[in-house]
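One structure, as structure tokens, below. Some questions next.
Below is a slice of the complex: some chains, not all, each in place.
The letters A, B, C and D name the chains in turn, as written, and every chain counts its residues from 1.
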């Protein structure tokens, strides 16, 4: 089941640099593990913004929330979730 | 080059049914041709909305505009374009 | 799987009264059938507004969209879908 | 009498961890006591957000305000209240 997720990162400017660096390193590892598992299908950077648009393919809403609330950057992000489904004009059956 | 495009369809309720049906049939054929060409990479329906989120892979801004302004539904849609690029945490090189 | 859905009804003032009455009668029957099936768990009126908040319990995003886009009033409504899940402070296991 | 309440939690990032933990523990106990009493009918987590949608069944506006302003997290939340009532298409009499 597909979800469109936009994440905007807002790191407070007075967060110590080493704390931020540690969070960002863990964030990257976390995101790559989920991409390898197939649950985090796509992640794209938005030009000029500290933000991404991602596509998740998960079992249900609860699994999506577990993944998102587990993000090391979770408390420093604004997240917007939009549920999606296969479009009737799609030429692909597996792009649900 | 990737673009994120959201399209919201607003067909006036007093548009004659046959006019609308003709536009929608042409819209579907147009969208499927572009998907087959690889330029319209993804199209997803948003749950509960007469709207889609699409990912386009085009040569430049001008080609994107030509495609979007050629949509049979163009005059009945609100379109929002966001330029995207490969995310540094992406595990894929070809998901630019 | 639970979804929070808000529906705002905007019937054009120049829609013939008998057309509107027919749509509304079909809407009510449709909503009641889905409530009986358990898929439309709750429907509440918002005080002073021609709008409702509903809770749906469906298999996935696609089933939710089928239900919502099949509403006789669909073309005259603004619909906002929000995916939900069991809250960690809930005292009930079955309130998903 | 039913009210729809959305609560968005915004805990300042510089709040000491033990202070936050204490507030959250008291918040959970408070919420569960009110659920047991029947006044806090439902609480759901919104996927990907530090927020909930709740349904309260209270005697009047004053009782609702007493409950909400007594939340241990009250000063760290944005709260939006919407009064509701039985929908004419509801199949239940007691889902007022």
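The rule is simple: contacts are C-beta pairs under 8 Å (C-beta built on N, C-alpha and C of every residue); 3 or more make two chains touch, one makes a residue touch a chain.
Please read these numbers as outputs of a predicted model, since none were measured by experiment.
Asks: Could you work out how many identical chains the complete complex has, if 4 are displayed?
Replies: Spelled out: 4 chains shown, and the full complex contains 10 copies.
The rule we apply is simple: only the chains that are shown with their structure count from here on.
Asks: If you tally the C-beta contacts for A-D and for A-B, which one comes out higher?
Replies: Looking at contacts between chains, A-B has the larger number.
Asks: Just how far, in Å, is the C-alpha centre of chain B from the one of chain A?
Replies: 22
Asks: Where the centres are mean C-alpha positions, what is the separation of chain A from chain D, in Å?
Replies: Those two chain centres are 27 Å apart.
Asks: Note the residues in chain D that touch 2 or more other chains, in rising order.
Replies: In chain D, 45-47 touch at least two other chains.
Asks: Answer with line, ring, star, complete or other to describe the graph linking chains that touch.
Replies: Contact map by chain: other.
Asks: How about chain A: which of its residues touch chain C in the complex?
Replies: Against chain C, chain A makes touches at 1-3, 60-62, 64-65, 81-86, 96.
Asks: Looking at the complex, which residues from chain A come into contact with chain D?
Replies: Per the stated touch rule, the residues are 3, 5, 12, 15, 61-62, 64-65, 68-69, 75-76, 79-81.
Asks: Report the residues of chain C in contact with chain D in the complex, numbered from low to high.
Replies: 2, 4, 27-28, 31-32, 35-36, 42-47, 52-53, 82-92, 95-96
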